[in-house]
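For this view, one protein chain was removed and the others were kept in their places.
Up next is chain A:
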Amino acid sequence: MALRIWASSAAKALKLSSTGNGARAAAAPAFSISRFFSTVQDGLKYTPSHEWVKLDGDGLATVGITDHAQDHLGEVVFVELPEPGATVSAGGSFGNVESVKATSDVNSPVSGEVVEVNSKLSETPGLINTSPYEDGWMIKVKPSSPGEADGLLDAAKYTKHCEEEDAH
């Protein structure tokens, strides 16, 4: 699923049609394609404001920002995170990410209590750039309203949202 989204984004970005010529040209060098698409992972839920949330087995929700977001932000230099124990609410800001270009608030996709924050980010904030869905996770939340995440975007809807935004 993710691969198809990748290919369709790449094709659209390179303005390729589905004719024979287009198919050959689609094998362009990886570096030029990567400038036009961001990774969107299956299995996560997304907000229109470019945060992702992953619900794991023991009921905790891990939150971070998407590849699309880190790409637009540029190199992250500082990350402000809440203390464990703080309360967050869906759509409310829980911290911010400061890049070379700008500082952006980060909103929580779900409501609940912050049980853990990624302490690596206080020294290596660049993890958000290099690994936005894995090592660059930001907070873990104990959700207070189970099922709240169901209203969020899935990978396909989020990808479409990004394409629409970038098309302006």
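One rule holds for everything that comes next: a contact is a pair of C-beta atoms (placed from the backbone, for glycine too) under 8 Å apart; a residue touches a chain by one contact, two chains touch by 3 or more; residues count from 1.
By our rule, contacts and distances are computed from a predicted model.
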item: From "Cytochrome c oxidase subunit 3", "lipoyl(octanoyl) transferase", "Bromodomain associated domain-containing protein" or "Coatomer subunit gamma", the hidden chain's UniProt protein name; value: "lipoyl(octanoyl) transferase"
item: Candidates A:L44, A:L81, A:V110 or A:I139 - the one touching the absent chain; value: A:L81
item: Chain A, residues in touch with the chain not shown (by the definition above); value: 48-51, 65, 68-69, 72-73, 75, 77-78, 80-81, 83, 97-98, 100-107, 117, 119, 122-126, 162, 165, 168
